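Note sheet for the following structure.
As you look at this complex, bear in mind that one protein chain is not there, while each of the others sits in place.
The first chain written gets the first letter, and so on, giving A, B and C; residue counts start at 1 in each chain.
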Amino acid sequence: MSTIIKNGTIVTADLTYEADVRVEDGVITEIGKNLKGGTELDASGCYVMPGGIDPHTHLEMPFMGTYSTDDFDSGTRAALAGGTTMVVDFALPNQGESLLDALKRWDNKSTRANCDYSFHMAVTWWGEQVFDDMEAVVRERGINTFKHFMAYKGALMVNDDEMYSSFKRLSELGATAMVHAENGDVVAELTAKLLAEGNTGPEAHAYSRPPQVEGEATNRAIMIADMAGVPLYVVHTSCEESHEAIRRAKQAGKRVWGEPLIQHLTLDESEYFNADWDHAARRVMSPPFRNKKHQDSLWAGLQSGSLSVVATDHCAFTTEQKRYGVGDFSKIPNGTGGLEDRMPMLWTHGVATGRLTPNEFVAVTSTNIAKILNCYPKKGAVLVGADADLVVWDPEKEKTISAGNQQSAIDYNVFEGKHVKGLPRFTLTRGHVAVHDGEMRHQPGHGKFVARAPNATV
Amino acid sequence: MSTIIKNGTIVTADLTYEADVRVEDGVITEIGKNLKGGTELDASGCYVMPGGIDPHTHLEMPFMGTYSTDDFDSGTRAALAGGTTMVVDFALPNQGESLLDALKRWDNKSTRANCDYSFHMAVTWWGEQVFDDMEAVVRERGINTFKHFMAYKGALMVNDDEMYSSFKRLSELGATAMVHAENGDVVAELTAKLLAEGNTGPEAHAYSRPPQVEGEATNRAIMIADMAGVPLYVVHTSCEESHEAIRRAKQAGKRVWGEPLIQHLTLDESEYFNADWDHAARRVMSPPFRNKKHQDSLWAGLQSGSLSVVATDHCAFTTEQKRYGVGDFSKIPNGTGGLEDRMPMLWTHGVATGRLTPNEFVAVTSTNIAKILNCYPKKGAVLVGADADLVVWDPEKEKTISAGNQQSAIDYNVFEGKHVKGLPRFTLTRGHVAVHDGEMRHQPGHGKFVARAPNATV
Amino acid sequence: MSTIIKNGTIVTADLTYEADVRVEDGVITEIGKNLKGGTELDASGCYVMPGGIDPHTHLEMPFMGTYSTDDFDSGTRAALAGGTTMVVDFALPNQGESLLDALKRWDNKSTRANCDYSFHMAVTWWGEQVFDDMEAVVRERGINTFKHFMAYKGALMVNDDEMYSSFKRLSELGATAMVHAENGDVVAELTAKLLAEGNTGPEAHAYSRPPQVEGEATNRAIMIADMAGVPLYVVHTSCEESHEAIRRAKQAGKRVWGEPLIQHLTLDESEYFNADWDHAARRVMSPPFRNKKHQDSLWAGLQSGSLSVVATDHCAFTTEQKRYGVGDFSKIPNGTGGLEDRMPMLWTHGVATGRLTPNEFVAVTSTNIAKILNCYPKKGAVLVGADADLVVWDPEKEKTISAGNQQSAIDYNVFEGKHVKGLPRFTLTRGHVAVHDGEMRHQPGHGKFVARAPNATV
Partner (left out) sequence: MSTIIKNGTIVTADLTYEADVRVEDGVITEIGKNLKGGTELDASGCYVMPGGIDPHTHLEMPFMGTYSTDDFDSGTRAALAGGTTMVVDFALPNQGESLLDALKRWDNKSTRANCDYSFHMAVTWWGEQVFDDMEAVVRERGINTFKHFMAYKGALMVNDDEMYSSFKRLSELGATAMVHAENGDVVAELTAKLLAEGNTGPEAHAYSRPPQVEGEATNRAIMIADMAGVPLYVVHTSCEESHEAIRRAKQAGKRVWGEPLIQHLTLDESEYFNADWDHAARRVMSPPFRNKKHQDSLWAGLQSGSLSVVATDHCAFTTEQKRYGVGDFSKIPNGTGGLEDRMPMLWTHGVATGRLTPNEFVAVTSTNIAKILNCYPKKGAVLVGADADLVVWDPEKEKTISAGNQQSAIDYNVFEGKHVKGLPRFTLTRGHVAVHDGEMRHQPGHGKFVARAPNATV
């Protein structure tokens, strides 16, 4: 039986037109005027867009013997509630662990996903086994993106020579390199200095990771990627320094992309100066929020195309978990939520303000990353044959964001009190209507893994 | 009766996939595997791409009592031979002439066009009548792009206050501003100085229009467009100075596009030092060819997206016409050919060298400009419902460019002797197969005017 | 009889050392330890620096049948009170007036100057007479700097072709071009639009001259200077856009200098939003004050050397004169004071904050401009043989700026209420102690014209 999305305006990354959409067996089977014969969803006054893709989440991420609180169930529920229909999570091997074993752990976590998902493979150590595993990860597991941490010294961080070796291997395999770009050595030194001076509160977290430290690492990763001959995706680009390095690289013809987060686009460093420890600690993430100058830079990057994708780095810890870091900011678990709010916040602050066109909104929330990940047009498109991951977007629907009525399992929301206008009327995940006019009809376990072949040509 | 393009690989600005294409009554009616029932065109080993759009031609352009030699017949024949299925020409009013009267003259010229075409309206003088005519041009004649000459002092040039007034008017009408960006005052002064010093040969043409002069005018046009609130398209961006201004503007979130020509991408200033006057004079155009540094900048712009469209400024004068300028370079008619060679030259020097992907090739030869001109996806797309303006591109087909076997009516070719690999097997204009495996089957008069509404949202 | 400045620390643009200074007959005759035999001035705890040079004043400038209120008497008194010992004023010919006649008028105004002075020649119209006069101005009158207004359309403004012709002439004569850089056409259009919309208050003055308009003109002047082969000095550089153009030019090896004003460094656009019409109108000058982002850019330019000189554009109108513009901001006379406050404000906000070293302070207030003007080391130096234009600077002396106790003849001060620390203990003009520990001992008529030869080599 088919579902028909009626009377909406289809908005893709490069087209705006009026048409109905027929969905059967999880895929789009027809696009045209006056479609008939099926359950109808009324999209009058709405935009029918590719569902959002959030390429940067950490669901049920291990941390000091516990886990980040949103798992693949609550996390993907939050995603769907906000119009996002696919998430990409990072599989993090322990030191010495096989990449494939790490993936098995992530396979197990993701069985209750409510929407489709994929994994990035993290390279958290280097050795012959990792080198060998990488081929299987790409060819057998359908993962073509590998994340490297330039920070978190003594834990996840890899050095320049390891990074170069890994990037060379990716080049051979046709995969794409990703980096968390902060100079881990300098962050460690600044952290030690701040703690030694008695700066133990959450605001010192921001002092320990200034923009220059991120800009430097971005610039370094770009050079190493260029030497190794691999495309580079820079996660959570938060500042002008990092953006400048990306811009300069693109202008030299290099294949480099930057990913600002919705948090960095709309929140700023003043949050850390809140007198309430909890308030500040809940906003602790890396890189930290920046000042207005950096926000302006990120928006201009989205407008001009020098930045490509808006993500969340969703990694939700409860206030209780955050309090592990009372008395020592370096122990505050890093991460904030955002999955449910990314699209309404970006529409409100991006489209409604005239900074972005609706087509550009689709590009930066879905289509660009689908191409980079090499799952376009299965995802990120409104085309016959594409997966019916769709959001019917009502530009007039509004609400005030509040932890009280969110899908996320944590007890607060960093966007608490923000008013948004522009919300999903319906969200479809492979044809299933998971959000129906304010009502959640998600199905745990409905979500499937999305395999992605190497040699993307974007 | 339908035509089926069989066994090709469809390449659009954002997709590459294998499918057949059915064409009926000039439009694409079906895309899918194993289509049957119609005349078949064998696209094995070929890419099926949107036909090229050349947004910058001067066919049968009036000049000193005569005309540029390629008219809408020979010009569009050359276009089709090279895979281009739409041209946009500039309607140039005389001083004091109504815009609508000028358009009538261009309507008359274009009756024998072999492919579809549109017009840009030039604003060559300013006054109340022009202000009033603009509305009719946009709303009744379907023209949303208006060209302004910042050079050719005493002839086509408009001053800053006129340009601002015109841009304001365009802003009200939802149209787009275009500029030929060179500082006409300085060009005039340098020209006079060179002639006074006895520098009368074609090489002095290049000396009279250095890159700084173009960069300055581009920067000025961008500021005026920003003040007036209108998008800006900079034609024939030939140098780093101009490109830098465009880049800087885009990075500030401004809607500005740059158009390098295939000539500037592949030929350089050394052509003007050829001892043969004819050789040098045939290459005289404005802006002149530049050095390698500028070529590198233009290619990097196409790669990074800071430049958007590759065009030709096709304006073909015979050697005899060029000789009007013997003894005075400023009298050499400005212009070169290129319509037949743009796509093979760009493929050979852009795609075959790894600078551009095939998708990016489609973007810069067709899709980007279709969006800017607001005729996408009627043009520039391979979609059901789109015009069947298609080129079946054989990446293995090769030839050496020569005036001896070109469609253009002139007696030379600025690319003479260049070897190209990558040529059309078939070119379809609204479904009609105008190029059939090396044979021209064009139909004079087949081409129709393409009306374009205002308020493009690219 | 000689004067000895005892026990101070000499600070020049490139040296800091302890020594006494002997002054005889208006020049420095000895520098060394323990000098004896003359009237002593106690410089204990003070810096002995070259007196300031303000290269941008408009004293007794004609305006609508009246004159700017500070003349060469009160203006140079204000200068001396603030540690400035030389001013350079602009001689402005009327339309059609000979340059030499204009200079005669300025000679007459300057007879009561209390410190040395020189003139820049303005080129306010173009013709054979101007061309011819320029030689005499350079060779006979000792003036090697010529100002061009790119704004004030219909009054002082010159067009691009006139500017190019003038610059060429300067190149032949070894003189330096100066520009007031704003696009006069666009300013005129924006002004008309604002007035038509009923925006008549002083805040609209700022709206009518946005930073882009200044940046554009700066960029244009640089190109024209480059084509003509003449060094360029850009007066009152107020914004990042203009600074960027200068920076880019310098980086290409061009001889271009930028001059931020002390007002733009320390005051911002919020002044125009003051509800008191008088408050806002008193701050009306061109370019207008900018926002903090632009201030940051100007300070960084002074630090890095991409900007060279701090001036005032001192042009003081009384509140009564400002009120000519009630009901029409375009009639408010443009200009503010600053001569007395430039050095204390720059020391307070530049040196005391750590942005500039004391040596850099000397460079940007005196030595750099002395070199550019080609009167170094007669001026701008502490060297044997140099003019004894000296300021003994007490870094501990402080005051609150107030119109109530200023030398300027107007009834307000744009820095009213600002606290400064760092003030002259003594100011010497060619050996005469004009400021003596808080007491004015100036001598009207003491100031002499400083002739400056062409072909500066800075």
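The criterion applied here is as follows: a residue touches a chain if its C-beta (ideal position, glycine included) is under 8 Å from a C-beta of that chain, and two chains touch if they have at least 3 such contacts.
Nothing here was measured: the structure is a model prediction, and the numbers come from that model.
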Chains on display which the left-out chain touches in the complete complex: A, C
Of C:Ala300, C:Val326, C:Ala352 or C:Ala403, the one touching the omitted chain in the full complex: C:Ala300
Sole contact to the chain not displayed, among C:His120, C:His180, C:Arg220 or C:Lys250: C:Lys250
Hidden partner chain, touching residue among A:Asp107, A:Glu140, A:Asp160 or A:Glu398: A:Asp160
Residue among C:Pro260, C:Pro377, C:Gly431 or C:Gly447 that touches the chain left out of view: C:Pro377
Interface residues of chain A (partner: the chain not displayed): 159-161, 164-165, 168, 183, 185-186, 188-190, 210, 212-213, 215-216, 219-220, 223-224, 226-227, 244, 248
Chain C residues touching the omitted chain (full complex): 13-16, 247, 250-253, 299-301, 303-306, 355, 357-359, 367, 371, 376-377, 457-458
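As a working rule, only the chains that are shown with their structure count from here on.
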Chain contact graph, described as a line, ring, star, complete graph or other shape: line
Of all other chains, the one whose Cα centre sits farthest from chain C: A
Inter-centroid spacing, chain C versus chain A (mean Cα positions, whole Å): 53
Residues within chain A bordering two or more other chains: none
